[in-house]
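Since the structure comes first, as structure tokens, the remarks are kept for the end.
All protein chains of the complex are present and in place, except for one that has been dropped.
The block that comes next holds chain A.
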Amino acid sequence: MSPGQIEVEGQRIELEQGETVLQGLERAGLDVASGCRAGTCTKCLLQAQDAPPPASQRGLRPTLTAQNFFLACQARPTGLLRLRGSRGPEPVRARVASIDHLTEDVARLRLTPDERFDYRPGQYLDVLHPGGESRSYSIASLPSDGWLELHVRRIPGGQVSGWLHELAVDAELAVRGPFGQCFHVADDDQRKLLLVGAGTGLAPLVGIARDALEQGHRGPIDLVHGGLEPNRLYLRDDLDRLARESPQLRVHHCVLRGATAREHEGPLDQVAIRLAGALAGARAFLCGDGEIVHLLRRSLFLAGLPSGEILADPFLPSKPALA
């Protein structure tokens, strides 16, 4: 087989016989991170615009594979492989299509972008505050909805969340994205999917569940939404309706205290493990703040879920909590 070519930032590099993408980039004088050069350490992870050679994606998690990430040290393309540049996405203008206050501190914003905005439901975007700050929010909608749905919890004293809560319909703002590795990959339509989130960690899970259903997923989907008390759980009726329309989807509401007949009570990780049943062959999506995601990841892993099947984008605070 004749060696291929790579294209990076407008530059075309002809590979030599037997040469990997990593070697080709280095020969062209480009600075590429690398480590083991044997497909193990993943330091030379790059993203292509086209599908990379399968051998260069071995051992990567499914969401990386779906986004054409590959290991440069293992890639010997035969055709042209165009690499993604290192620059991130440009900001896009969007308008507020609707804003609904769902609980005392959670609002649902639907934004209509002015330009094309490609994403996978469950990924996140950055909202850019006019003052220069930005905050990340997960996307709860599907591209076919025509709007970008965000669930915004008002943080006491929060500059960006407070501003978003006060926006009126038709207000303009800028967003940038998408980012993140927490989305549905339709590689096995019989697989059990376990979606667990706390608070506004529900947003990506709604997107992932609807995306899986729309893509014809047939295996069981368990969505577990956790909150402190019953009145903190939002979108319950919408979720219950979605579950009624989709026999493979089960929705569970979970609280730490004050459960009624409609909620499970207990620590979210323990409730989720109990409800999920056997975890062999399952895939989990975990969303919420850093601490709860850390706990869920560890508990589900110890309960038998393979580490490579745990997908999570923890919400991180915008700055370290004050001591």
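Basically, a residue touches a chain if its C-beta (ideal position, glycine included) is under 8 Å from a C-beta of that chain, and two chains touch if they have at least 3 such contacts; residues count from 1.
What we mean here is this: contacts and distances are computed from a predicted model.
In the listed set "histidine kinase", "Group 1 truncated hemoglobin", "Tripartite tricarboxylate transporter permease" or "Cysteine desulfurase", the entry agreeing with the UniProt name of the missing subunit chain is "Group 1 truncated hemoglobin". Only one of the listed residues, A:Arg58, A:Arg93 or A:Arg262, touches the absent chain: A:Arg58. The chain omitted from view is touched by exactly one of A:Cys41, A:Ala171, A:Leu256 or A:Leu275, namely A:Cys41. Within the complete assembly, residues 35-42, 58-59, 294, 297-298, 301-302, 306-308 of chain A touch the chain that is not shown.
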